[in-house]
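First the structure, in the form of structure tokens, and then the observations on it.
Note that this complex is displayed minus one protein chain, with the remaining chains in position.
Moving on, here comes chain A:
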Amino acid sequence: MPFGVKLRVRGDFACFTRPEMKVERVSYDVLTPSAARGILEAVHWKPAITWVVDRIHVLKPIQFMSIRRNEVASKVPVAKVKQAMKAGHVTDLYTRADQDRQQRAATLLRDVDYIIEAHFEMTDRAGPDDNPAKHMDIFNRRAAAGQCFQQPCFGSREFPASFELWTGPVPAHSLPTEQADKDLGWMLLDMDHHGDPGGHRCDDRCVPLFFRAQLLGGVLRVPDRQSGEVRS
């Protein structure tokens, strides 16, 4: 992989919500590829490139804890947003969190530490000025300086992730034996936005892609999107 990067990410809490338990949230056991991609994109992303996560190294034991939080019960209706756009003012566009409250429990991860191994590919939106070396340099410079477009997070904005560019060898994991090799079940790889890998246009035709996640020696290998391991 000529343009591979390693990013070490750490945090106190993380919640990579499983789709089947997303109301009373239960986290996946480890960082998911799509969450890892989000972290990379927070550091550097342009339409010209698309990030592909290759491997995720899990360095600390998997620990869970439960909390309860107040969240809202409803979404802002699209019609109201359109109405506001037409009217040119937002007086009617609001939700009252205190009157629309839902208490939800979450089982989330504590004290996480991962190394993301990833590379990027150029998309067809790359212009004549874009070349891999340039984006590689930008990423390395930004990651080393701790710069990001928005604070990267572990699945939810309340759980910020700190990151550092990792150039050395991957340190040994401290997982107990029963966690180092583990079947994690079907994990979300990413959303398929109508076959556009770099796409961000979300609608009801988007299809989730899943793969069979396995921890082997503390490493989660992420299959290629096009490979037969991925199902939708």
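Here is the rule we go by: a contact is a pair of C-beta atoms (placed from the backbone, for glycine too) under 8 Å apart; a residue touches a chain by one contact, two chains touch by 3 or more; residues count from 1.
Just so it is clear, contacts and distances are computed from a predicted model.
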Legend entry - Chain excluded from display, named as in UniProt, from "Glycosyl transferase", "Sugar ABC transporter permease", "Type I-C CRISPR-associated protein Cas8c/Csd1" or "Cysteine desufuration protein SufE": "Type I-C CRISPR-associated protein Cas8c/Csd1"
Inset, instruction - Based on the whole complex, identify which of A:Arg18, A:His135 or A:His173 touches the chain you can't see. - result: A:Arg18
Inset, instruction - Kindly note down the residues of chain A that lie in touch with the hidden chain. - result: 18-24, 26, 61, 63-68, 71-75, 102-107, 176, 178, 183-186, 191, 202-204, 206, 210, 212, 231-232
